[in-house]
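The other protein chains are all here in position, but one chain of the complex has been omitted.
Chains: A and B, in written order; residue numbering restarts at 1 for each.
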Amino acid sequence: MSPQTVIFYCLAVIIILSAVIATFARNIVNAAYGLFFTLLALGGVYVLLRADFLAVTQIVIYVGGILVLLLFGILLTNRRLEDLIISGQRSSLLGVVMGCVIFAVLLAIIFYARWPQSENAQLEGTTAPLGYLLLQNFLLPFEFSSITLLAALLGASYLVRPSERD
Amino acid sequence: MTEPATIIPRHPHYFLDYADAARAQLAQSFRLWGVTLWPGADVPPALVYLAAAVVGCAVIIGVLCLTVMVLVYLERKVSGHIQSRLGPMYVGWHGVLQSIADVFKLLAKEDLIPDNALRFLYSFAPALVLVGAFAPFAALPFAQNLVMANMDIGLFYIIGFASIEVIGVIMAGWASSSKWSLFGGMRLAAQMMSYELPLGLSVMTIIILAGSLNLNDIVMRQETLPYVLQSPFGLIAFILYYIAGLASAKRAPFDLPEAESELVSGFHTEYSGMRFGFFFLAEYASMTLISAVGSLVFLGGWNFPFSGDGRVIVGLLQLGVKTAVLLMLMLWLRWTLPRIRIDQVMHMCFKVLLPLGMICVLGAGIEAVSGAHAVMWALVLLLVAATYIIGRKSNSFAPARAKGHL
Partner (left out) sequence: MTLEIGLIHYLVLGAILFALGIIGVVTRRNAVGVLISIEIILNAANLNLIAFAKHAAKGLALPGLQGSAGLDGQVFAIFIILLAACEAALALAIIITIFNRFGSIEVDYANTMSG
């Protein structure tokens, strides 16, 4: 058993357990911390997949940005400090059945399809090639995504502006 | 279309090379006077790498803990002398053993968990903060070839893992079920998130100038001149970096998250004993990190002014001196400047540091393409001088206080 195998299974167990917490935890803060471990362990999986730049990007943007935003959202939208924020479950049986069906379909596709067995050659570092790809082949989407980010920023700050009546 | 293949750097992975050498040594039988003491064994490489990683981590953590103890002592001494006191004097000569006494005090204290606290998150938060403070050191080159993980993305990794600390702090603030903790945690999260932007932009300036994310490369390119002197934008970026670093290490004047006068002591109000010690350790470790990265990226690290032909001791000494100077500056600032208000913190970040950082990135881009360092210096100096003169004439740049509305 190669070390990669051991590391992969450890990470997979962490990912699945914490994703289950993120999905089913009644306390929404616990769910957010479940998401934290999912994202962190996924970063580890990206390293296994030789995507070092993406692994760090994952941690910077998801853990350092999106997750903190989520926690802020939770802390800003509860009225009292004393009681925990409990999120109710709605028609959980239907949801679980739906999830299982989708999972079964996905599994069927994964095992039915014939995937390429090849493995791409290892790069010493993905940063420079990624930079070239972004600024040569994907220049238009790259520039467009910056406009999207700006629009999202403006939209978000417009939505949460103090209302005129106050 | 230009040919990209030539620019991609290939680095030896120094630490793994050491591990390979160790493995080769193990594979040879070790004999003494004809007796086989160690039968040569083919140890699996993964095991050797793991052992090497554990040893490396232990060394780094040990050195860091020592540094923190010295820093705590120095801080108390410096604060004492700045305030015309003597500081700790009783334990050892001039109180040099005070930190050791402090450690024993922290270890002996009872580890309290408040009744309302969320037990798991409460006890896990200090560990997370510690991880965020210590993990970046794995990619820090202490001297040429003296680095645990020589990654292509070293600088990015350091900036990224430092942001894990924020999560730990919010966790601590939330799990304590105390108002002071929650306010402190939220303040710190807002502050650290905001100041990550100028921090990232200032580092980005150097990344553009150096054309690499690898810290070893960045330092190697400063053999003749460090980036603060090579480029005007390097100098501006260094000042930005230092201010943003102060804020993200929650040092005065940006220490609102633990403002004693309003929030008891912020997010770690409820913590005691060794868990409090962890927060303490993390704070001083991140100060050290900010200073060390600053001296590596901007001040030439272990390669300026003496390259020393890659000798470890020369590099360690140079890096140590630079880091110590930056750290002392932090201590000095803390006991000199008053704490600023939260709106001033945000104003500073978004209206001053962020635009300056963007100008730096833009200028560094132009400079990296054109290579006209001297012209850029002249331009920036002229601009600063012009701003100063116009500001003195028209008084429009004067602070609000001078115009009569405080």
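Brief remarks on what is shown
One rule holds for everything that comes next: a residue touches a chain if its C-beta (ideal position, glycine included) is under 8 Å from a C-beta of that chain, and two chains touch if they have at least 3 such contacts.
Fair warning: this is a prediction, and the values are worked out from it, not measured in the lab.
Interface with the hidden chain, as seen from chain A, comprises residues 1-2, 4-5, 8, 12, 15-16, 19-20, 22-24, 28, 31-32, 34-35, 38-39, 42, 45-46, 48-51, 53-54, 57-58, 61-62, 65-66, 69-70, 72-74, 76-77, 79, 85, 87-92, 94-96, 98-100, 102-103, 106-107, 110-111, 115-123, 126, 129-130, 132-134, 136-138, 141, 145, 148-149, 151-153, 155-157, 159-160.
Heads up, the rule we're going with is that only the chains that are shown with their structure count from here on.
Contact residues of chain B toward chain A in the complex are 1, 4, 7-11, 46, 118, 121, 151-153, 156-157, 159-161, 163-164, 166-167, 170-171, 174, 177, 179, 182, 186, 189-190, 193, 196, 213. Those residues of chain A that touch chain B in the shared complex are 2-3, 29-30, 33, 36, 52-53, 56-57, 59-60, 63-65, 67-68, 71-72, 75, 81, 124-129, 132, 136.
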